[in-house]
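If you scroll down you'll find the structure; I have some questions about it.
One protein chain is absent from this view; the other protein chains keep their places.
Moving on to subunit A:
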Amino acid sequence: MKLARTLGLASVLALSAGLAHADSTVRFWYHFDNADNPMDALIAAFEEANPGITVEAENVPWNSYYDQLYTAIIGGNAPDAAMVKAFAQPRLVEMGALAPIDDWLAGWDGTAALQDNLIDLVKGPDGTQYYLPVQYVVLYLYYRPDMFADLGLEVPTTCEAFREAAKALTRDTDGDGQTDVYGFGFRGAKGGHDHWASFVLGAEGVSLTEGLTSEAGVAGTQFVADLFQKDEVFPPSAPNDGFQEIIGAFKAGKTAMTIHHIGSANGMVEALGDNVSAAPVPDCGGGRWTAFGDESTAVLSNAEDPEAAWKWISFLSSAGNNAKFNEATGQLPVVKADSESWTLHPQRFVQATVDSLPFAQMLPNSSATADFVNTVWPTAMQRVLTGDITAEEMNAEIAKLYGG
């Protein structure tokens, strides 16, 4: 009897001990275009360094990433941590979906190792820190130096020069009466707002929140419409073209210029060798504007074990791990030490990124930005390009969205 009681007590104790040290699972959502996904290697390294924590990482397709994330949050099935962009932050904060990370950041030795200002750039709309940067890029102009050389053209530094170059580059190269090369690959579908913004928001006094309906603002949108309708320097499919189409057309030699970031550089070099280079976007209307492409990670407020989720996201933004992460995404590391030893991209693309940094900007930290990116901009731009509405109407619609 005594033995049975002892065994029983021992079992209860063992069970309680087991529960106290129960393993944590961190469900992590991310989006990688790269098929050589290194996440398994990073997870293995993390789990080895953090026994008791298991990471279940799910690669969610980019096109529906935020639709799925918002729905999962409302449905109570959100991941514990996720990759997130700044434009989504106001909405996620409004939903109460993010856990503050200020306290963790204060006690983490990796904070000082991050690139200057990156933490501040992704601070929440209420002044709280929710996002931990994991990679960044800046958009610039890709161009074909061989085509420019053939036609004796200079890389355009102003919108006027850009227009002339694009017109010259648009040509029938084999004499069959069909245009074989277009001057610029414009992204008219979702995600193309960065292209439009580079031609519109550089003008003095014009931003998404003010001045968009001014003469200068409307002239910017009209400039884009004219490039397509009058000059015909975009491929005819431009209104529907997304990321795959613009990059594919540039690699195939169908377009001579396009705008994207360093994430595409290695693929471009693989396809075109030395016949691809990069430069900052042109000066339009008296100034330059390019997009600062951010990507951070965040702990979600419903995380079962927020501490474990923080350990995982901070692991991804630590020296060495951050480099591995960015080797897969082709973007730039946020850790100073990783940046200094960075050799993944040819220097000319790193240089174009660095040269573009002084005028790189983010979209407004407002809840309206998600609608601007996802529906308002693509629909309005396509309608302008196809002649359904005017440039003035498009700018008015965007200004209205931002309360202007």
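A few notes on this one:
We take it that a contact is a pair of C-beta atoms (placed from the backbone, for glycine too) under 8 Å apart; a residue touches a chain by one contact, two chains touch by 3 or more; residues count from 1.
Note that contacts and distances are computed from a predicted model.
Not shown: a single chain whose UniProt protein name, out of "Assimilatory nitrite reductase (NAD(P)H) large subunit", "Electron transfer flavoprotein subunit beta/FixA family protein", "NADH-quinone oxidoreductase subunit M" or "Sugar ABC transporter permease", is "Sugar ABC transporter permease".
Residue A:Asn240 is the one among A:Asn77, A:Thr173, A:Asn240 or A:Ser341 that touches the chain missing from this view. Across the entire complex, the residue among A:His31, A:Arg91 or A:Arg144 in touch with the chain not shown is A:Arg91. Within the set A:Pro79, A:Pro145, A:Gly188 or A:Pro306, the residue that contacts the chain not displayed is A:Gly188. Seen across the whole complex, the unshown chain contacts subunit A at 67, 70-71, 74, 91-92, 94-96, 177-178, 188-190, 235-241, 249, 252, 254, 367, 370-371, 374-375, 378-380, 382-383, 385-386, 388-389.
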